[in-house]
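Just below is one structure, and these are the notes that go with it.
Every protein chain except one is present and positioned as in the full complex.
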Amino acid sequence: ADPVYGGTMDVVVQPEPPSLMIGLYSNAPTQQVAGNIYEGLLRYDKDLNPQPLLATSWDTSEDGKTWTFHLKHGVTWHDGKPFTSADVVFSVDKFLRQTNARLRQSLQYVDSITAPDDYTVVFQLKQPFGPFIGLFETGTMPMIPKHIYEGTDYKTNPANHHPIGTGPFKFAEWKKGSYIHAVKNENYHVKGLPYLDDIYWHVIPDAASRSVAYETGKIDVLPGGSVENFDIPRLTALDNSCSTSDGWEYFSPHAWLWINNRNYPMSDKRFRQAIMYAMDRDFAKNALWNGYGKVAKGPVGSKTNFFNKDLPDYEYNPKKAKALLKEMGYDGTPVRLLPMPYGETWQRWAEAIRQNLAEVGIKTDMVSSDVAGWNQKISDWDFDLSFTYLYQYGDPALGVSRTYVSSNIAKGSPWNNAEGYSDPEVDKLFAEAATAYPDSKRQELYNEVQAKLVEDVPVAWLLELEFPTIYNCNVHNLIDSAIGVNDAFGTAWIEK
Amino acid sequence: MSIQTLFYIGGRLIKGLLVLFVIAIFNFFLIRAAPGDPAKVMAGEAGATDELFLQQLREQFGLDQPLYYQLWVYISNLVQFDMGETYRQQMPVFDLIMDRLPATLLLTGTAFVLSLVLGVLVGVIAASNHRKWIDSAISVAALVFYATPLFWLALMAVLLFSVFLGWLPAFGMETVGANFTGWDRFVDIAEHLVLPAMTLGLFFTAVYARMARTSMIETSRADFVKTAKAKGMKPSRVTFRHTLRNALLPVVTLAGLQAGQMIGGAVLTETVFAWPGIGRLMFEALFQRDYNLLLGVFFISSAMVVLFNLATDLIYCIVDPRIELAK
Amino acid sequence: MSILKKLSSNKVALFGLIVLALLILVAIFGPYLYETSPWRMVNRPFMPPLENGSLMLGTDTMGRDVLAGLVYGTRISLLVGLISTMIALLIGIPLGASAGYFGGWIDEALMRFTEIFQTVPSFALAIVIVAIFEPSVYSITLAIALVSWPPVARLVRGEFMALRNQEYVLAARLNGQSDHNIILKEILPNTLSPIIVMASLMVATAILLESSLSFLGLGDPEIMSWGYMIGAARTVIRQAWWLSFFPGIAIALTVLALNLVGEGLNEALNPKLSGSRES
Partner (left out) sequence: MKPLLKVEDLSIRLPEGADRPYAVQNLSYALNPGEILCVVGESGSGKSMTANAIMGLLPKAIQAERGAITFDGHDLVSLEERRARKMRGNRISMIFQEPMTALNPLMRIEDQIGEVFLIHSDMSKQQRQARTLELLKDVGLPDPEKAMKVYPHQLSGGQRQRVMIAMALALEPSILIADEPTTALDVTTQAQILHLIKELQRKHGTAVMFITHDFGVVAEIADRVVVMQYGKMVEIGDAQQVLNDPQHDYTKKLIAAVPPLVAPEREVQDRSKQRPALSVKSLCKTYVSPGSWFKPGRTVHAARDVNFDLYRGETLGLVGESGSGKSTVSRCIVRLLESDSGEILLDGDAIQDLDNKALAPYRKKIQMVFQDPYASLNPRKTVGRIIADGPIAQGVPVAEAMQRAKELLALVELPETALDRYPHEFSGGQRQRVGIARALAHNPQVLVADEAISALDVSVQAQILELIDTLKKKLNLAVLFVVHDLRVAAQVCDRIIVMKHGQIVEAGETKAVFEDPQHDYTRNLIESIPGADWRSGHQPQPAVGKIA
């Protein structure tokens, strides 16, 4: 069918975003909404290939150190001002360098950012940085209007409450606790887009209510993760209900158990291996995740670049686990298990794993806490075992190495090497792989480091998660990039 | 209103403010006892963080200051009726609360009025049929509702009325995006209100029904009821002119106590029905360690309790001439 | 004693008493019927009730035995209810007794203190306390106790104020008995019946509170409780009604039984209501 214009789309956003100013807040709900308002220079298709957006084309020098981007002409901000290379330089070099912790890590490799003319931007790198071209997505490197933010205190700029971007939808209203409303940008730089008149993001704090809302037709789109997994089969079985697992390729969320390598008995490699054998990850995948996702083989997700296809398996094998425990002379010291306070599924998963561990003779004490307490405990290394899942951002250098390199052992963050694993060889391999050139060289190094980690089990990998997005089948073209619902719904349209 | 009453109200308000002040300090320390801080939570949501980022956030929120200084800032702002800014939404706490308070007041107010009227009515019916089957039926029903967990009732109600029967919306306060105005909007909100107000109200209906029943039975044994009967009055008139009014006094007291508590007690209902009220706001603020917001919600709901208690006393004093305010 | 006799002559209260007795039996001996923990995944998930003879109430989302959960939950619910009530009494009675007996500034100070606890919305306070001290049976019990003692203090204070000028108390003072003695031996025993009645209702309320907290995800993760079961089952209420239905019934029944007993006690202990003399 051909796209038709008009219509309102109702989407769930969970939890309510703290702000829509994507340059300041890079969490998922903010991006889900603000991804329609702000744009980056590039998009990525489902195979993670870069696509033009605000930049129409880009080229790189022979040595991989100079990147030149050619910007699109005739792009305007929502307030009518033109978008130029000055905005790009301001956004990346000034604004995001100050506010975005994740991007800041990558910008270490960037020597300078310059704008030879209004529509050209040049990034000069200190050395080749493999994942560089993967940094330009809206959530990582959104374009911020220079004319509004320059010279102001970014955090208190009143425009934060009324975001101005270049995206296909304009911010209209935010009724705190209820909904966020965005309307069509009539002057969108891609001719003919968007199709939709407006979008509502509904704040429905309770998962069960969210499924009822979808069921009763109040909601068209349930982004992945917004309903409990148990509800997914039922919701997808409804009339005119579609679902897809697409749209997570860029993030490819990877779940694992943190294992605090510092303390006995976790300090013993055999204990960690025993955990791997003790867990029935297939049961978890089927009972808790409705068969969505994939049992993780190692530190790198199978959809992420440089995945090593030849890793050995840790199958469910309690006997082997017991044997390993016996071999190390495990004395039955109980370990604390800290579930992730992110919803029912995680809680249930913790219960299942506790049971798995109990069956091989590892006694666990479940420790309960909320998000803040959980963050705090992981940051302070005050745990034995704990759940987590992290995004991989398409490249091990962006989303994987941070968990394993010893330079990243520091109290105060739940996202670094919290398990305290330290191996000079691994450090070296990761460091080389990030800057090696070309990709074939990187693949080699990454294969090696993956094999080493799988043998050492610094953390117990669980699943490559998939969060299916459920939507009304009348909605077409909902997901057309590797970041799924976090990208703009510019090409989405609703069948009448 | 007499000058005495005004004085009395003034005095009570001042006392109430003192209590609120102590509560504010108490809450301040209580909340800081929780592990984690707002910076961590927000950093956590971002999925990546470093010390610099945390430091920036803490500075921005003033959390890098020593605790006593933070308390001082908080209190000195508070006495100027400034509750500070929320960490997440970056807006004045007071505005945010005022944004959400009407929803809670609508929900609890409806539930309250509904349960009071219904409860008293049912209680009176039961009492005037004391020891007959209808009394037993009402008593049993009241007990059952009294004993049933609210959240469970809410779940069952959604299941029945929204999902199976499709009569009523299951969540939210109004149809978002419909942009109703005037009467249509009223109807829309009313429809959304039915289920949450019912679930919240049923429990209290049961409470009031039980209370009204007992009180009616007790009052009907009072001497003045006998006097009224001796005047040759019709039983219905005795009931309404004499028994009921006196029997309502304890109900008024209880109602006043509970009206205040309902604000905080709506957390469960607001959760299940996605009602955008302050109970829910508090719940979220708690888990986000949004100290200012949480303190603000606590302060406002405690203030409501103080106001409701005062209102109860005033009403009591109007209903019962024996009570002199200045005591 | 005659109270028991009176109680059992009241059919409704007798029903409550029997249910309560059964619940207590289950709480004490029930868990011994199961060798392992209620967390054990014994069969495939979502098995409806009565499908398998050994799993009468079916299995939950993780294939755990629902009946086992209910049985273990009984113990925890009753225990949390009882202990929190006990703590509330331990706080409320001495406070109310001192306030009511001594009056004056002691009364004023203690009552202001009580007022603070009464002014903070109690459920919200309970949530905050549990969240802050991290959910565990201890923090939950403590939180429930902390929000439920003020009515006890008020009740006891009222009773003490009424009784402290009773002639037998005056007589005790004339006899040279110490305040301590008078409070404990003269007045307190005479306030017991309203306290017992209130306590029985408080246990009921505490059970409801515990389940509400668990429902909100603030339960002790080590412990299978009814509120937890409902909370966990809420998301699958459409696929598996029995998962939230049975624990809901269990809570309602327990609270109902406690209420019936409480009311029965009230009637048995409160001559005003016993209706033997109506003039």
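Going in written order, the chains are labelled A, B and C, and every chain counts its residues from 1.
Keep in mind that, in the parts below, a contact is a pair of C-beta atoms (placed from the backbone, for glycine too) under 8 Å apart; a residue touches a chain by one contact, two chains touch by 3 or more.
No experiment lies behind these values; they were computed from the predicted model shown.
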* Which displayed chains the hidden chain touches across the whole complex -> B, C
* Asked: Which of these touches the unseen chain: B:A228, B:A255 or B:V272?
  -> B:A228
* To do: Pick out the residues on subunit C that sit against the missing chain.
  => 166-168, 170-178, 181, 185-186, 189-190, 276, 278-279
* Structure fact -> Omitted-chain footprint on subunit B covers residues 3-4, 7-8, 11, 222-224, 226-234, 237, 241-242, 245-246, 319-322, 326-327
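Heads up, the rule we're going with is that only the chains that are shown with their structure count from here on.
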* subunit A to subunit B: how many Å between their CA centres? -> 40
* To do: Indicate the residues of subunit C shared as contacts by at least two other chains.
  => 131, 134, 234, 237-238
* To do: Note the residues in subunit A that touch 2 or more other chains, in rising order.
  => 208, 341, 369-370, 373
* **subunit C to subunit A touching residues, read off their complex** => 37, 39-41, 45, 61-63, 131, 134-136, 217, 219-222, 232, 234-239
* To do: Would you pull the subunit A residues touching subunit B in the complex into a rising list?
  => 8, 10, 15-16, 18-19, 25-28, 99, 101-102, 104-105, 155-156, 160-161, 175-179, 181, 198, 200, 202-206, 208-209, 212-213, 215-216, 218, 341, 369-377, 379, 390-391, 410, 412-415
* Residues of subunit B that touch subunit C when the two form their complex -> 19-20, 22-23, 26-27, 30-31, 33-35, 143-144, 146-152, 155-156, 159, 163, 214, 218, 221, 260-261, 263-265, 267-268, 271, 279, 282-283, 286-287, 294, 297-298, 301-302, 305-306
